[in-house]
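FYI, not all chains are in this one, though none of them got moved.
First chain written, first letter: the chains are A and B, and each begins at residue 1.
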Amino acid sequence: MFTSETQIRVRYAETDQMGVVYHGNYAQYFETARAESIRQLGFTYKDMEAMGIMMPVVELHTKFIRPARYDELITAKVILKELPTDHRIEFHHEVYDEIKNLLVTGRIVLYFMETKTMKKTVMPTHLYEKLKTYFPEN
Amino acid sequence: MFTSETQIRVRYAETDQMGVVYHGNYAQYFETARAESIRQLGFTYKDMEAMGIMMPVVELHTKFIRPARYDELITAKVILKELPTDHRIEFHHEVYDEIKNLLVTGRIVLYFMETKTMKKTVMPTHLYEKLKTYFPEN
């Protein structure tokens, strides 16, 4: 299992008139958390796009338990439970407030696609090798 | 069953560097479609908030089939399959492009809550009466 945590400060723009973070904005927190998790492996999603691979989102499931509020320093956790073996990768997301209350959970599925051909592909070898060390059973 | 359709023009701001609508922005299209569906019943979500009832989102599930692109006039369909009988309401969403390709589907669960007490409540009677006519079996 590979996990990673990133801290994000809630912006005013991200709240709505209910006084809490607009539900649609968690997709951006999840995205930020995934980007940072890959960076912690010495790689970036930007590198991947430069290599001609993009990762469109195919599914996003979110459960909203407690609202995040303006200026809170939330913790966005990413969990990769399984090492991908084909074009599909699935991340779990959890967002916590400053006193470790679970606010939101998410599950997202993305595909590895060749930008030029729009055909399904697999994770870059470099990233796969890095990730494999977190899955000793494989 | 109650259904409703709303047309939305994709904004430049809603695209990302993949050249398509950012996946997180469909939450706003779904929201727009729900707001218009209620308006077609002679009621507004704004009225509901003015009555002291708010509707936080508790679950959102989205599947991305084909991307929407800048300037497309997409059709956002809302489907209410069951008439709510308690604090919980569930909408289905479908987004189509101009030639009726299905782009995205969604399922969202919201609660009726009293703004003052933050306690669960039910749909305003006025809205319930309007909606009931679409569910003759009830």
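As a working rule, contacts are C-beta pairs under 8 Å (C-beta built on N, C-alpha and C of every residue); 3 or more make two chains touch, one makes a residue touch a chain.
Only a predicted model underlies this, so the values are computations on that prediction, with no experimental measurement involved.
Chemist: Total subunits of the complete complex, with 2 given?
Modeler: 4
Everything below uses one rule, namely that only the chains that are shown with their structure count from here on.
Chemist: Can you work out the rotation angle that lays subunit A over subunit B using Cα coordinates, in steps of 5 degrees?
Modeler: 180
Chemist: With chain centres taken as the means of their Cα atoms, state the distance from subunit A to subunit B in Å.
Modeler: 25
Chemist: For subunit A, which residues are in contact with subunit B within the complex?
Modeler: Where subunit A meets subunit B, its residues are 18, 20, 22-28, 31, 54, 56-64, 67.
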